[in-house]
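Excluded from the complex is one protein chain; the other protein chains are retained at their positions.
Chain IDs A, B and C follow the sequence of writing; residue 1 opens each chain.
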Amino acid sequence: MSTVTKTGAVAPAGRPPVDGGKRRLGLPQVLLLIAAGLLLLSAVRALTDTTNLTASAQIGGALALAVPIGLAGLGGLWAERSGVINIGLEGMMILGTFFAGWIGWQHGPWAGALAGVIGGALGGLVHAMATVTFGVDHIVSGVAINILALGTTQYLAKIFFADGDALAAGGTDKQSPQVDDMHTFSVPGLSDWLGDLEEKHWFFVSDTAGILGGLTNDVSYLILVAAALFVLTYYVLWRSAFGLRLRSCGENPVAAESLGVNVYLYKYAALAVSGALAGLGGAFLVTFTHIYLEGQTGGRGYIGLASMIFGNWRPGGTAMAAGLFGFTDSLQLRGGGEAVHALFLLLAVLLAVYAVWKYVRGGTRAAIAAGVSAVLLGALYATTDTVPREVVEATPYVTTLVVLAVFAQRLRVPKWIGKRYRRGEST
Amino acid sequence: MCAITAPSSSSTAADPPAGAAAVELHGITKRFPGVVANHNIDITVRRGTVHALVGENGAGKSTLMKILYGMQKPDEGTITLDGTQVTFASPADAIARGIGMVHQHFMLADNLTVLENTVLGSEKLHGIGDAARAKIRELSEAYGLGIRPDVLVEDLGVADRQRVEILKVLYRGARTLILDEPTAVLVPQEVDALFDNLRGLKAEGLTVLFISHKLGEVLAVADDITVIRRGTTVASVKPADVTSKQLAELMVGSELPTPETRESTVTDIPMLRVGDLHLTAVDADGVPREVLDRISFTIHKGEVLGIAGVEGNGQSELVEAIMGLRDPDDGSIVLDGADISHAATRKRRESGIGYIPEDRQRHGLLLEAPLWENRILGHTTERPNSRGMLIDAAAARKDTKRIVEEYDVRTPGIDVTAASLSGGNQQKLIVGREMSHQPKLLIAAHPTRGVDVGAQADIWEQIREARREGLAVLLISADLDELIGLSDTLRVMYRGRLVADADPAAITPEELGSAMTGAASGHLEDDTAARDAVVDKPAAPDTPGAADGGQGGGRTR
Amino acid sequence: SDSGSSDKGVGLAFDVGGRSDASFNESAARGYDKAKKEFDLGGKELTARDGETEADREQRLTSLAEAGYNPVIGVGFAYGKSVNKVAKDFPDTTFAVIDEASQAKNVAGVTFAEHEGSYLAGVAAALKTKTGKVGFIGGVHNNLIKKFEAGFVQGVKDTKPDTEIDVKYLYETDIKGFQDPLRAKSSAEGMLDSGSDIIYSAAGLSGTGSIEAVAAQDGAWAIGVDSDQFRDKALADYKDSIMTSVVKNVDVAVYDVIKSVEDGKPLTGDTAFALKDDGVSLATSGGFIEDVQGEIDAAKQKIADGEIKVSDTP
Partner (left out) sequence: MKRLDRDKLITAVGAPVLAVFAALVLTSVIILISGKDPFRAYQVMIEFGTTDRSAIYIVNKSTMFFLSALAVAIGFRMNLFNIGVDGQYRIAAFFAAAVGGALSLPGIIQIPLIILVAMGVGAIWAGIAGVLRTTRGVSEVITTIMLNSIAGAVIGYYLTAGRLGEKDGNLTHTPNLPSSSRIFMIETSVGDINGFVVFAVLAGVLYWFILNRTRFGFDLRSVGQSETAAAASGVDVKRMIVTSMVLSGAVAGLVGMPTLLGESYNYGTDFPLGVGFTGIAIALLGRNHPVGIALGALLWAFLERTGTQLEFEGYDQKIVEVIKGIIVLCVVIAYEVVRRWALRDQQRRVGEELAQARKTEKAEVGA
C-alpha cells in the first residue's frame, strides 16, 4: 500500500531508524571484554605482586559476600520491574534469616533455606498488601516493613530460641542454635588441576585458573542456586509470557489492564518473589555461617537495592554490581591495606582506558574528568604503599561511588515505578 | 433534520441481512460519584459497518465504549453480541468475544518493543517469540501498516503508535473494533490512510465503532452515526442525511455562534526574534541527535505565528528552548530587544512570556495542589502572588477567585485540587493564569486540546483579544483548522527545520498536511489549484463546521 | 527515694546481648545466679537495647535503685558514665560497673586485665604455630578490643620475635562488627590462606564465623574470648579447633560485689581483676595447650611478679 512509504516519511525528526531496538553486546564481544578484564587484572596482580587479587579463595570469598547482596538486589529487581519500589528488602532479608535459623537448626539447612524463602515471601506479601491493595506509598510501606520485621524477629527470637530445646542446643534470644552444614560442591577433577596451575604464578594463566578455581571449587550449593536464579530470572522476566506481563505492570499497568492482564495479581506475585529472594539472601547468611544472629543482615538489603539500581534494573547488571561489591569487600577483608592499594592501580588503569575511549568518541569533558581521576589515583598509588586500616573499611562504598560517578548513568528505569496504580482510575 | 429518528424506535430500523446485529447495547446506565456518565443508552451496530459515535466532551462516549470492552461495569443495561447476551468481568472476556479497542489515550509501554506490546495479554495465541513476530509481519503486510516488530515503542512517532494500537487489536483476531478518537493527532494524509484501512476491514466483514470530534471525517467514513449528549442517545442518523452543521447542533443541543470576521492586528514592531537556533539532544541510548536545525523567525506585536508539524519534529523542543528549559547550542533568542538566549526560565517568564504548555498535567499544573496554589505556579515572584520573599496567600486566593469567575472555570471552590477539575476546566485555569500577567509573548502549545466546543471558543477569544492589544503569540497545534484560523503567519516544521511557510488566508488543511509530511517545501502559496476551493476556509475554527476543531482528548504518551 | 535496704536483692543491668550472649553478660549472669542461690536473694535483670543513649541507661539503673535493689550492677563499659551518675542520687545503694572505673564513692569499678590474658594467648600462639604466622581479628576497633590486640601481639613477640602477626578489624566504629559472622569468616579465611594457622578473635558474636573458618582447615587453631568457648554449646561442632580461650571471670567479680554487700562491707573504688587474681585466665579445656603449659605458667608468673609489664594499647 502506498501509505507505507508515506508514513515512513513522517517518522519523527532525527530519530535514526533503530533496528534491534536495544543495542546489546553479542557473545564474542562479551568474551572479548572478559578476556581484556582478566588481562588487566593479571597485569595489575603481577605489577603489584598482590596474589590476593586473583587467588581462588579471594574469588570464593567475594562470591560469598556478593551472594546475599545479589539476591537482595535480584529481589529488588522483581519488585521494581513490576513497578513497586522495595526499600523493605532489608526487613524481608531479616525475616529470611530468622526463619532459616528457626527451621534450619531443627530440620537441616535445606529446610532452613526453604523457610527463609517463605519468611521473606511473607514480608513481600505484606508489602504487596500495603502498596497494591491499600495504595500506600511504596517507600513508606518499605520502611514500615523494615521496622516491623526487626521488631517481630527480636520479639520472637526470645520465644523460639531462648526456650526449651533451642536453649538446650545453644540458642539465646539473639541467636539460634547451630544449623548443620550444607556441604559444598566442587567440579570433580577440575579443582586440583586448577589449583596446581594457580600455584605456578604464571602470568594470566594462573590468574585465570585462580578465578575459575574460585568459581568451581568448594562452592556452596546455595551459591549455585543463586546463580541459577539469576539466569532463571532473566529467562522468566524476558523470555516468558509471565515475565512480559509482569514487566508490563511496571511500564504501563493501565495498558496491561486494558489487555486483560490482572495487574494486582502480577504485582502480588512479583512482590512475593521479591521477598522470597531477599529471604533466600538472608537464609544464605544463616547457612553460610551456620547460625542465625540478630542484626546479621547489617544493611545488606539496602546495599542490594543499590546494586540493583547500579545494575540498571537488569539481572546481569545486578550480578555485576553485587560482584564488584563482594570483590572489593573480600579484598579488603582478606588482603587489607596492601590489596586495596593494588586496587588503586587497577582503578587508575581502568579510568585511563575509559578516558581514552571517551576521548575518541568525542566526550571530551567526561574524558578529562576520567583522565584527571586516573592521574590522581595513579599518583596516590605511586606515593603510598598501603592504605590505612581505618580507610580500608570504606573501600566497597567508595569504589561503588567512584564507579557510579565516573561512568555515566544511562538508566532505563521502569516507567511506572513508585506510582500508585488503582484499577480503573487513570486513563 | 428529516432523517433523524428517535433512538428508541430506531434500534431495529436497519435490520442486518445476516440475522442479529453485531453489537446491541440496551438500556446502559453508568453512574460515577456525582455524575451520570451514561443514562439508558440504546445502540445497535450492524455487522460489517463503520458506526460512528459523536458527542461533546464528557458526553459519555468513552465510558460507553469502556463498558463494551469490559473495562467498566454498567450499573444497568445489557450487552448483546450477535444475538447472545453477555457480561464482561474484564477486558479479557471482551477480547475473548472478539472485541478490540484502541483507546483515546495510547495504551503502550514505551520501554517495551512493538512485539512485546502486541502480544501482551494474548501470549497464548502465537507465543512471544518468532511465531508472534511472523504473525505481526503478516498482519502488517496485509493491512499495509508498515510495522517493525522489534523497535522500542519509545522510538515511534504518534502515527506509528496509532498503527501499533490497531495492530494489537487485529492480532487478537477482533471482529469488532472500537476506535476512540483515533484521528486526533494524525495529519490529513494519515487520516486518509487510516480510513483506507478501515474500509479494508469492513470489506472483510469486521465491524468498527468509531469516535471522533471531527465531523467531516465522520460523515466521510461512517455508515451510521449515533449522537450522544449528556450521557444519553439523542439521535441516530445516516451520513447522507445530515450536514456537519446539523450534526454539531445535535451534539450541542443548540445553535452554534456565527463566526466573527478576521481583522489583522499585526504591527511591524518585532517582539520575538529567533535567529539560527540550533539544538542537539542526547536520546535514551546516549546518541546525540539534532532536534533544532538553524531555526529563524520573527514574531511581531499583535501577530500570531502558527507552527504546523507532525508531533515529534522539534516543536516541543523549540518551545522548550524559548522557555529556557533547554539550552540551545547556538543561535539567539531576542525578546523585545533583550537577548534571552541563555537566560533562566524564571527570568524569561518575569520579562513577559506566558506559557500554555502542550501537556497541561505534566507542565502546567500541580495536580495535588489546590487551585489557588496552581494560580501561583509560574508566577511566584510576581504580584499579586508574592510580596518580597513571602507568598501573599490572601491576594493569590482573591485573584484565583477572579480568574475562576472571568474564565468560567467550573469548580466548587479554589481549595479543591487541580486534579479534580476536568481537562477543559484545567485548561481554562491555565489560560486565565497566563493571561493575568499581561504577557508580551504567549507561547500556546495545543491550547484547546481536549477542550469542548464552548470552552474552545472562549480560549480563542481570549487569545484574539490579547492579540488586539499587541500580544505576540507563538501557536503550536495539531489541529490544522485552529492553526489556519488563528494564525497571521504559518510555518511548517519538519525534522527540526522550518521547511515551508504559508499564508493562512490561502491554504487548505490538506496542503498544510502534505507539507508536514515533508512532501512540499518553500512558500506554499503558489499552489493555485486549491486556491478557489479554499476561499471560505480561513475562519475555520469559528465556522459551524468547526465542531471539527473540537478535538477531543489530547493524546498523551 | 533512697531505700538502701537490700531486701529486694540484686539489680543487674546487662549490656546489649543480654543474659545468654555466650560472653561477658552470660558470665555476669553466672556470678549473679550463684550469689542469689548462696545468699537466698531476689533480683531483677534488665537488658539494654540497640542504639541506646545515656538517658536510657540512666533510666534503667534508676528504676532498679528506686525499686530498692542493692547492689545495682551495670555489666559492660557502656554503663560507665550512667552508673557513676545515678549512684550520686542513691548514696545508700551500692553500685558496680564492669569494665569501667569508679568515680563515685558508692561505686565499685571492676576492670579486667584483658591484655594480660591475651598476652598468655599470644605466648601459646607463638609456641603452637607451625607456619610462624598468627592472626588477630577484632570486631570493632575500640579501646577495649585494642587491649586484647596489644596483649596478644606483645605475648607473641616476646615469645618468638620473628612470628608474623596479621591484625584485622571488621569495622572501625560500627558496632555491627560484633554481629557479622560472614565478614569475620571471610577475614579469617583470608588470614588462613595467607599462612596464619592460629587466629585469635575478639569479635563478640562475629567470632562464630572466624572459629568456623578455622575449624574447616586442618591443623589450624582458634583462640576464643571472654568465656571458655570450648564449652559453648553453640560452637560444639568446632570445639576441637578451639585451642584455648581468654576467659574474663566476670562471674567472680559479680559474685564478689554481691557478697561484699551481703557482708556489710560493700566494695567501692576500683578493683582490678588482674591475671594474678585470676580475674582473667587462659582456659585449658580440651587439653590442647597442655604441651606448652609450662611456658604459659612461667609467663604468668612473670606478669604476676611485675617482671613483664603488659601494655594495654597497641
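The rule is short, and it goes like this: contacts are C-beta pairs under 8 Å (C-beta built on N, C-alpha and C of every residue); 3 or more make two chains touch, one makes a residue touch a chain.
Just so you know, these numbers come straight off a predicted model, no measurement behind them.
Note that the undisplayed chain, when the full complex is considered, contacts A, B, C.
Remark: the omitted chain is touched by one listed residue; of B:H363, B:K428 or B:R491 this is B:H363. The chain omitted from view is touched by exactly one of C:K8, C:K44 or C:R231, namely C:K44. Interface note for the absent chain: among A:A144, A:V225, A:M320 or A:V356, the touching residue is A:A144.
Note on the undisplayed chain: of the listed residues C:T173, C:Q293 or C:S311, the one touching it is C:T173. Within chain C, the residues in touch with the undisplayed chain are 44, 46-47, 49-56, 59-60, 63, 67, 77-78, 80-81, 99-101, 141-144, 171-175, 313.
In the full complex, chain A touches the hidden chain at residues 87, 126, 130, 134-137, 139-141, 143-145, 147-152, 154-155, 158-159, 299, 302-303, 305-306, 309-310, 388, 390-391, 393-394, 397-398, 400-401, 404-405, 408-409, 411. Looking at chain B, the residues touching the absent chain are 32-36, 230, 253-254, 323-325, 344-350, 355, 357, 362-369, 373, 376-381, 386, 389-391, 393, 410-413, 415-417, 420-422.
To be clear about the criterion, only the chains that are shown with their structure count from here on.
For the pair chain A and chain B, the distance between C-alpha centroids works out to 44 Å. Separating the centre of chain A from that of chain C, both taken as means of CA atoms, is a distance of 37 Å. Within chain A, not a single residue touches two or more of the remaining chains.
Counting partners per residue, chain C has no residue that reaches two or more other chains. Per the touch definition, chain C reaches chain A in the complex via residues 17-22, 50, 141, 166-172, 176, 179-183, 185-187, 189-191, 193-194, 205, 208-209, 212, 232-237. Interface residues of chain B facing chain A in the complex, by the touch rule stated above, are 62, 69, 71-72, 90-93, 95, 101, 103-113, 116-117, 119-124, 127-128, 144-146, 148, 150-152, 155, 157, 159-160, 163, 168, 187, 189-190, 193, 196-197, 283-287, 289-291, 310-314, 494-496, 516-519.
Every residue of chain A that touches chain C in the complex is listed here, in rising order: 52, 55, 57-58, 60-61, 64-65, 68, 162, 167-175, 177-178, 285, 288-291, 293-296, 298-299, 329-330, 333-336, 389-390, 393.
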